[in-house]
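Starting off with a structure, shown below.
Right after this comes chain A.
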Amino acid sequence: MSTLFNIAIDGLAYGMVLFVVAVGMSVTLGLMRFVNLSHGAFAMVGGYCAAYLTRDAQWSFWLATPVALLVTGLLGAVLEALVLKHLYRRKELEQVLFTIGLSFVLIATTNAIAGPQVQLIKLPEFLSGSVDLGIRTLPAQRLLVIGAGLLVAAACTWTISHTRFGVWLRAAVDHSSTASTLGIPIRLVQCASFAAGAALAGLGGILGAELMPLEPYYAIKYLVLVLVVVAVGGMGSVPGTMAAAVLLGLIETASKYLASDWGSLFFFLAMACLLAWRPQGLFKR
Partner candidate 1 sequence: MNAMNDIGAVQTILPKAPKCVSAWRSAAMVLAIGAAACFSMPEQLGLLTRIFVTALLVLSLDLVVGVAGLATLGHAAMFGVGAYAAGNFALHVAPDPLVGLAIGMVAGGVLALVSGLFLLRYQGFTFLMLTVAVSQIMLSLAQKARDWTGGDDGLSGFMNSPLLGRFAFDLEGKVAAGYSLIVLVVLFYVARRLVDSPFGLAVRGVHENRARMAALGTPVFRRLLAVYTAAGLLAGAAGALSAQTNAVVGLDSLSFALSAEILVMLVLGGAGNLNGALLGAAIFTMLHHTASSINPYHWLFVVGFLLMAVVLISPAKALALLRRRLGGVQ
Partner candidate 2 sequence: MSQLLEVRGLDKHFGGLHVTRNVSFQVAAGERLALIGPNGAGKTTLVNQVSGVLRPDSGAIYLQGEDVTPRSQAQRVRAGLARTFQITTLAPHFPVQRQVELALFEREGLTGRAWRSIDSYPALQAEALELLERLGLRAHASVATQDLAYGEQRLVEMALALALRPKVLLLDEPMAGVPKGDGARLLAALDSLPRELGVLIIEHDMDLVFRFASRILVLAEGAVLANGTPDEIRRDPKVRAAYLGP
């Protein structure tokens, strides 16, 4: 029984990390129809920033994280505004190749700056321990991850349905040509969403640093996982990304615990079945 419980908690945590990293990419794909394979690099940058700030600059985790997110978001905004927006009209394959190239360059740059070793984020004391919930004790870090994931999901859903920005976003996704004629600042929506997505990816990198170690190849190593979550969940759908991330996170964790010599077979088998059943994603927009 305790194995099942561990699988549930670890799987949920893993799923939340995947969700937080993937949600930005899903929105970008759904909004700008832009396949951004450098998304993993943002997760890496966020993690590296937090690692540097907590270890070398000796900042508190609670201060370092928002700053890291800010930096990552800014980087995303700058890249989008200067370089990536020119690629929106290009063919899928070209976007794929350009952003893979960008990832490679970012990996090489990261290595040049920080070296190839794994980066560790210094967590505050209590996060390294466990929390007693009465019936069970849970690692505090897992609780943080799960809580953060739920918070992000709530924030995204609320932004999309209750703010003006959300209205703009939805209009821009559904009817981009008419949206601009209605006075909606499309460029602002695109750039801001991209930056937000990048920042969220950074958060994912920080939260998932234990499960997915931060080293220069991070940017492409976990890219496939993020892509899978986005594809299965459906482009542009926040609930879809959440469902896909949690489902796939649980399956992957379960197979690691119960059938580790089969590798990621069940993950990809599940992915293939889900995509075959719902090619547009779990929650078609």
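Selection rule, in plain terms: all candidates are chains of the complex that A comes from, given by their letters.
Going forward, contacts are C-beta pairs under 8 Å (C-beta built on N, C-alpha and C of every residue); 3 or more make two chains touch, one makes a residue touch a chain; residues count from 1.
If you're wondering where the values come from, they're calculated on a predicted model, not measured in any experiment.
Enquirer: For chain A in this complex, which listed candidate touches it: 1 or 2?
Expert: For chain A, the touching partner among the candidates is 1.
Enquirer: Once bound in the complex, which stretches of chain A touch candidate 1?
Expert: Where chain A meets candidate 1, its residues are 29, 35, 86-87, 90, 92-94, 96-98, 100-109, 111-112, 116, 216, 224, 227-228, 231, 235, 261-265, 268-269, 271-272, 275-276, 279-280.
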